[in-house]
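A single protein chain has been removed from this complex, and every other one stays in its place.
Labels run A and B following the written order; every chain starts at residue 1.
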Amino acid sequence: MAYPDDLAYSKEHEWVRVDGSRATIGITSFAADELGDIVFVELPEVGASLSQFGTFGVVESVKAVSDLYAPVSGEVMDVNEALRTAPELLNSDPFGEGWIAKVELADATEVDSLMDATAYAAETA
Amino acid sequence: MTYSPHTDADRARMLTAVGVATVDDLFADIPASVRASGWDLPHPLAEQEVRAELARLAGHNRIPGVSFLGAGVYRHLIPSVVGEVIGRPEFATSYTPYQPEVSQGTLQSIYEFQSLICELTGMEVATASHYDGATAAAEAALMACRLTRRSRVAVSAGVNPDYRRVLETYCSGPGIEVVTVPIDLGTGGSGTTLPERAAQALGDDVACLVAAHPNFYGQLEPMAELAEAAHAAGAQLVAVVEPTSLAVLEAPGTYGADLVAAEGQPLGIPASFGGPYVGLMAARMASVRQMPGRLVGATRDVQGRKGYVLTLQAREQHIRREKAASNICTNQALMALAATAYLTAVGPNGLREVAELSTTQARHLVGALEAAGLAERRFGGTYFAEATLRVPDAARRHAALAERGIVAGYLPERDEPALGDTLLLAATELTTDDDIARLVDALEATR
Partner (left out) sequence: MSVADPPRTDASGRGAAFSGAAGGEELTVVEPLIFERSRAERRAVRYPSPSDRARKVASDQPELPASVLRQRPPRLPEVSELEMLRHFNRLAHLNQAIDLNFYPLGSCTMKYNPKVNEWAARLPGLAESHPLDPEGLSQGSLELMWLLAELLKEISGFPAISLQPAAGAHGELTGMLMARAYHRDHGDGERRTKVLVPDSAHGTNPATATMVGYETVTIRSNERGGIDLGALRDALGPDVAALMITNPSTLGIFEDQIDQVVAAVKDAGAIAYMDGANLNAILGRFRPGESGFDVMHFNLHKTFSTPHGGGGPGAGPVGVSARLEPYLPAPIPSLVQGDAAEVRANARALRSTPDARFALDDDRPKSIGKVRSCYGNFGMFVRAYTYIRSNGDAGLRTISEDAVLAANYLRVKLHDVYDLPYDRLSKHEVVFSGRRQKRQHGVTTLDIAKAILDRGIHPPTIYFPLIVEEALMVEPTETESLETLDRFVEVMREIAEQAASDPAAVKAAPTTTPVGRLDEAAAARRPDLRHAFPGEADAPEAPAAAPTPEAPTA
């Protein structure tokens, strides 16, 4: 399984795409597959302050519930409103249309502690 | 008598297959130090003996010939057809519908139940049932705490005292404080929650006001005003209602209730010394993810057939475990089916007739007692089908009547000392003119 190589990955199966001082975060296809058909996402509020590896939301499938753990710290600038009515985007396009939130990074060096695509692929093999 | 079909030959075959010599070998994994030391239980009985024993116990109950007892449990006609429906073995001996393909009977009937409860209460979503009205009210209060993120609950003293005890117990779990809002107990007073007292109790840390309509004393409460008071304080109104009254009284959803709890026993379920009953809970869709209890939803199958499934299960204990809103698993499904069958059998016209007969006979009862100079209303305002009456020496006379097979309602002084010398009398569509005449005569004889 090859994961997008422009992303960084956390052990809790979240990904980060860094763009200057901003980052977009989401869950990986591995997490989405484990959960099964996702039916609901509890999104963070805009303005909320996330700390790395702290919980920031919940994702629910038909048969499971999982906390979302922030891969990086920062302030939430935007959330993907589309997920409110189409949570299935997390299954169909977890790395693209299924993005969860955009944050203003508190500490850009935090990304260094995450895995790259190769390491994550090994982790989930 | 036992129900195991196994003969000695069957057992021998199985033991051989398993590879043990005796059945005791199957219990070898129980440490010797904790093996049962024996027990002293009765010997088995044949069916005729079992029946004799149960008939003996049933015979020790005296079902009163005339009863005006309500106080939360009401004697209504249970149409014969209700027993036929819940007696169907496919409903009675099936399990929770976790395999929906073979449980559409149960699932669709629950969907119909949910729909009926929403229609009666004017709310948007109803659960598949709770244990009873008391636990439904307690769970609704806890739900209000989660929704508002507040940790105190206000409850009107007009709510059934049993329900208030259960509310205290449930709130003691997460350490939620319960504040009681008094009702106007003055003679000739309203017998209801005073909105000013409610407003005083509703601080910015109070999650909800729980109020009953009609209340335990039969009085109609100013629910719209109480809803306003609750909302003004950022709290929710939990309306505890009586389901047959909803045939004619305005639906709680219309007067601003955020949550509704009720006892469904009056809907085709016998008194059965306190249970099984069925707790009803209803709310608005926006709150559905915080609702405890099962929910059935409509969907489709792979071949384009309409079907029903348990849904939003991620709220429940088997998925959310320690983060579940409630631990409820087994509910009162067959009793919910009884309520569904009852509401279908009576229909809107039948339910309205039940309500009208009940309210008419209650007024007939009160009027007859007043005319005979035997009782007076304890409160002003209006009652539904149950009334609190001042009756001198009520306790002695109640006991005397009970000896004669007449239960003259409930003695409110059991829970509220200020209501000594009163009787709480209920009427239903089963209350006959003759019952009322007998009560009048019997009370007369005990002056």
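What we mean here is this: contacts are C-beta pairs under 8 Å (C-beta built on N, C-alpha and C of every residue); 3 or more make two chains touch, one makes a residue touch a chain.
Given the structure is predicted, the values throughout are model-derived calculations rather than measurements.
Student: I'd like the shown chains that the missing chain touches, ordered by label.
Tutor: Per the touch rule above, the missing chain touches A, B.
Student: In the full complex, which bits of chain A touch the chain not displayed? Write them out.
Tutor: The list for chain A reads 36-40, 42-43, 45, 54-55, 57-58, 60-63, 67, 84-85, 87-88, 91.
Heads up, the rule we're going with is that only the chains that are shown with their structure count from here on.
Student: Averaging over Cα atoms per chain, report the distance between chain A and chain B in Å.
Tutor: 45
Student: Per the contact definition, I'd like the list of chain B residues that touch chain A in the complex.
Tutor: Chain B residues touching chain A: 289, 313-314, 319-320, 323.
Student: Under the definition above, what is the set of chain A residues touching chain B in their complex?
Tutor: By the definition above, chain A touches chain B via 39-40, 60-65.
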